[in-house]
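With one protein chain held back, the other chains of the complex are shown just where they sit.
Our next item is chain A:
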Amino acid sequence: MAGYAVEIDDVTVRFRSKKRDVTALTDVTMRVEPGEFVSIVGPSGCGKSTLLKLSSGLLPASTGDVRLFGEPVNGPRKDIGYVFQKAALLEWRSARKNILLQAEMRKMPAKEAAARADELIEMTGLSGFEDALPHELSGGMQQRVALCRALLHRPPVLLMDEPFGALDALTREQMNVELRRIWQETGTTVLLVTHSIAEAVYLSDQVVMISARPGTVAGVVDVNLPVERDYGPTMAEPEFAKATRHIRDHLGAAAAAE
């Protein structure tokens, strides 16, 4: 029962607005093993982000079950880390204090939190920028701060909602390489929503494809690439080409146009 890190079982999500009812997700079933890196790709508005909100308990399922480590999710969960597309940093706090917000809210022991923050700052290459205010940091640096904040409490599950969507292409590639390394170092389960098929394949063990609204699982692709993935060489691997092509064909023109 407690075998999966994230379990989404036959879930439907409907939003009710004044004018109409919208079914965002229907009959979605997916499972994520502990320690796995799973990406979710699909056209805009297919409910990818909704899947993350479900897993974190920020949004209830209309029907069906969501479980984290076998435990039903009802209400916001504390045992996750969340990264949004926007870094969502507090403007008045330095990078370090933004990271430590996580510890303050959770009332973690100060020493332990400080040590962990130092470790993450080092790991993400933020050293030297600890005291900078968010507006003094580049987009990539801001996102690194958000990532550190999400990892501070060593969450068993990390949820990332298009974390690199607002970055330029080069920074994005660099962040991909770093995220892959950080995932290997922390061993946490990652659920990543992305628009980029290349990003999904490079980073993941498994890519879940969601169809256009109402979103449902259109297929799952296992990525058979080695654990050690150099960026350039990985891109040139036949398996990489095969996986990206498969996903692109599956999602059709809608995703290709993105």
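The rule is simple: contacts are C-beta pairs under 8 Å (C-beta built on N, C-alpha and C of every residue); 3 or more make two chains touch, one makes a residue touch a chain; residues count from 1.
As a working rule, contacts and distances are computed from a predicted model.
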The complex lacks one chain in this depiction; which UniProt name from "protein-glutamate methylesterase", "Chemotaxis protein methyltransferase CheR", "ABC transporter permease" or "Biotin-dependent carboxyltransferase family protein" does that chain carry? "ABC transporter permease"
Out of A:Gly3, A:Pro60, A:Pro76 or A:Gly187, which touches the unshown chain? A:Pro76
Full-complex touch with the removed chain, picking from A:Arg31, A:Lys86, A:His195 or A:His250, is A:Lys86
Pick out the residues on chain A that sit against the missing chain. 53, 56, 58, 76-78, 80-82, 84, 86, 88, 90-92, 101-102, 104-106, 125, 127-129, 133, 135, 174, 177-178, 180-181, 184, 228-231
